[in-house]
Structures are given as C-alpha cells and as structure tokens.
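For this view, one protein chain was removed and the others were kept in their places.
For chain A:
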Amino acid sequence: MDKSYKAVMERQIEIIKKSVGLDYTKYEIEGIAFDYEKMMNELGFSIEEIKRIQKETGVGDTPLVELKNINKLIKKFSDKGKGARIFVKDEQTNPSGSFKDRRASISVYMAKKLGYEGVIAATSGNYGAAVASQAAKRGLKSIIIQECFDSRGVGQPEILEKERACAGYGSEVIQVSVGPELFYYTLLLLEETGFFNASLYSPFGIAGIETLGLEIANQTKELTGKFPNVVVSTHAGGGLTTGTARGLKKAGAYSTKVIGASVDLRGLHMASDKDFNRKSFTTGHTGFGIPFAVFPDRSDVPRNAARVLRYMDRYVLVTQGEVFYMTELLAKLEGLQRGPAGNTSLVAAFALAREMKEDEIIVVNETEYTGAGKLPSAQLTFAKENGIQVISGDPIKDDKPGERIVIPEDPSQIGYIEIPMSQLKESYINQLIKRLGKSDFTQKEIEFISEEIREDEDSVKNLIKKLREESL
C-alpha cells in the first residue's frame, strides 16, 4: 500500500471510519451544520452508566479540596469584602494521575466492547498515560504517538516523562519530530494495526469528562451548601472545558460560570522546529487554545465533540512565570505538589478571586501528577539551556514567550489577560469564510452557528455580513 503523505491522506475518511466505531455521517445536517446533541446522546450511556464504567477501573470520585492557606493569602491581597474561596478538584488521584483517565476510560471501554485488539492515541501529554493505563486494565494493546523531538533530537522534559510513563504501562511509544505530519503517521498506524482510534475529540472522550462537572457541582454543594459561582478550566483542545460544563449542567448547576484559562504562548509557532523547545508548557496554552476554540473540526475525527464556544463564558490568559510561581505556592502553602496543567487555571482563579465577593466559590477543575520533567525546576532548567531568560519581575508586563519567563515577586502581581469572547466568535466565523471558502450560509447553517457561538440568528447574520465585507 502507498505510504506517501498524499496517498495516506486520500484514504483518511476510510481509515477514520474503520477506527472510531462511529458513523459520523448520521449527524450531518447540511453544509457546515451537524446535530451536535444527537451525536453526544447517541452514545447510549447515561451519566450514571459512565460513572459505573469509570468505577470499574478506579477512575473518578476524586476529592474536592479547599485551598485554605491560599484563600487566606488572597484575602490579605484583596479589598474588604472581596476574596472568593478557591477549591481544587484533586484529579491527580486518578489511576494515571490526571483527569485524562476519565476521558480514556470510555474510549478504551468502547474499544474493548467493539472487539478491537488495541487502541492508538496521538498525544504528548497525560492522555497518553491515561490510555496506556486504561488499556492495561482492560487487557488491550496500546500505541501512543507523541510529538517529542526537534531536529537536533532534543526532547521536551515533560514529554520525555510521559514516554517513560506510557512505556511503564506497557505501551509501544512512537516518538516523532515536530510537525503536523503526526496526524499522517497516526493514520498510517491505524491502517496497519486495525486498532481503535482513542481520539481526544470523540464523543466517548468528552462524555467521560462529564462526570467531573457532575462531581464538582455535587461536592461543592455538599461542602458549601451551593453550586460554585465559577469553575475555571485549563483550556487546550477544548475537551476538559466542554465536558466539565456539560456535567455541571447535568447536575443542575446552570448559573455556574465557566471560565477557560490558557498559558499565553502567542507569537510562538506550534509547527516550528525552533520554537518547539522554546516553550515550557506542552499543553494548556494558546497554541491549542485559540485554534481549537475557533475551528474545532481541525481534530482527528470528522466532528470534534469538544466545542468550547458553546460553553465558555470568559477566556483568560496567564503567563508561564505565573504558573511556575503558583505551582510553588500550592506546594509550600497547601502541601500539594502538582503538575503545571491545573495550576494554569489556579493562577486565573487566584486573580479572579480578588475581584469576587468573599462568600463566592471558585472551583479549579483539575490537578495533575508531577515528577521529573514536569516540575518547575526541570522546565526552567531546560528553558535556560535553550536560551530562555528566567528573571523575577512583573509576570505580565515583562513576559515574552520564547525569550523571557518572568517569575512574580509578589502575589499582587498575579493577574490575567482577558481575551474577549466576541473576538473568538468573530474568529470562528472568519475561519468558516476563509478555510472553507464559505460566502453564503443556508438557514440551517445560520441556526448551527447560532448554537455554536451562543448568539441569536440576527447577530450571526450581522457578523457574517460584517466579516465578509472586511475580507473583500
């Protein structure tokens, strides 16, 4: 069989169809429009059944912990009457150390049920370890493909740590150099092995996260007597935020605001061989966060089940230096040594708490395990070796992704950069116009966009008109 890039990509639809266990054509409406809720509901599992499947492999039911010392500190740095209480969902207590076990558990369960011999996932992060761990528990083979090295053969420490973890669970780990051809190579392997595509973006993956939102709502109510006012969620590909928000709604927490947070890496090119090792975060950053918010169907399945514009109420950016600082605070004040992913949203929560009332509740929806390669010491040592300056100073004003990481000198410097939702919504429509060459939209497509970006149909029509004129 022809293994050239072109030939493999031409077989893409056929390969995906065989490997995802879902017929996506059933949900298509017309043009860009498809029935998202029908796709999510056709899984055939209630959230109770998902909880049961997760329990079989020890996933979920993680503790919700109030950060009492950090909350005291926030009050010290807030105006009178301000300083909301922060709780974190300690997802590192899942089997492989992150919320990604929730995501992997349903995919691997489906793979087994549908009779696949193994599973494949393309991921450099915790999802690989989660798929490998769940596959081990269910007796399936697993292949994890990770973008790992630049052309010098130098690997990001966090990704090298993940390779160790995946190999530890018995996976075959394939490490590739920088570039979007990771997707091509994944297709090639799916075709060769006939394994299940445990995509991050299938409905199975997202449904698995809904239990996280449900638990957050119920546990917060149990501990404080009410649902959280705000849930902050680290946003990369969109799955965590989408799944959490859906779960909150299933628990009845309709008024809880969902705020996405990403590390600001704007200006670094994600497919650049040189930029690859000039970033200290491998996920939860704007390199995924913005593109996946505004064009979710860039994923490895025909229709991405993670669609954050349907759920995110606000989107904020924080800096690398702030996350390292917060990682230290969490360890030194709360006795929780945790990885960078959840600490991204913890930074945002810290800054938001100072603006919110003291009787309000913020939940940070995840923590992740840490260790060699993931700790601030490992990442910052690596950064210095790659020519990045590490200094103390103002973490927002002095920050320069790819050149300088600035560690705050004082908690009062913890802040965020707000990306207006209107900007993301415009960008969503722009992607449709530019990428798909759309100039006219049918009524059904307008209705679909209206659901996607949560604006009424007239606003959608006006936005399209405005952006079309601008693009001429």
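We adopt the following convention: contacts are C-beta pairs under 8 Å (C-beta built on N, C-alpha and C of every residue); 3 or more make two chains touch, one makes a residue touch a chain; residues count from 1.
Criterion: contacts and distances are computed from a predicted model.
Of the names listed as "Nitrogen regulatory protein PII", "Ferredoxin", "2-amino-4-ketopentanoate thiolase alpha subunit" or "Multiple sugar transport system permease protein", the one that matches the UniProt record for the absent chain is "2-amino-4-ketopentanoate thiolase alpha subunit". Of the listed residues A:I174, A:I417, A:I433 or A:L467, the one in contact with the hidden chain in the full complex is A:I174.
Touch with the chain omitted from the figure is made, among A:H269, A:R298, A:R454 or A:R468, by A:H269. Taking the complete complex into account, A:T381 is the one of A:T25, A:T381, A:S422 or A:S439 that touches the chain left out.
Hidden from this view is one chain, which touches chain A at 4-5, 69, 72-73, 75-80, 118, 141-143, 148-149, 151, 155, 157, 160-161, 164, 167, 170-181, 184-185, 193, 269, 271-275, 324-325, 328-329, 332-333, 372-373, 375-382, 390-392, 407, 409-412.
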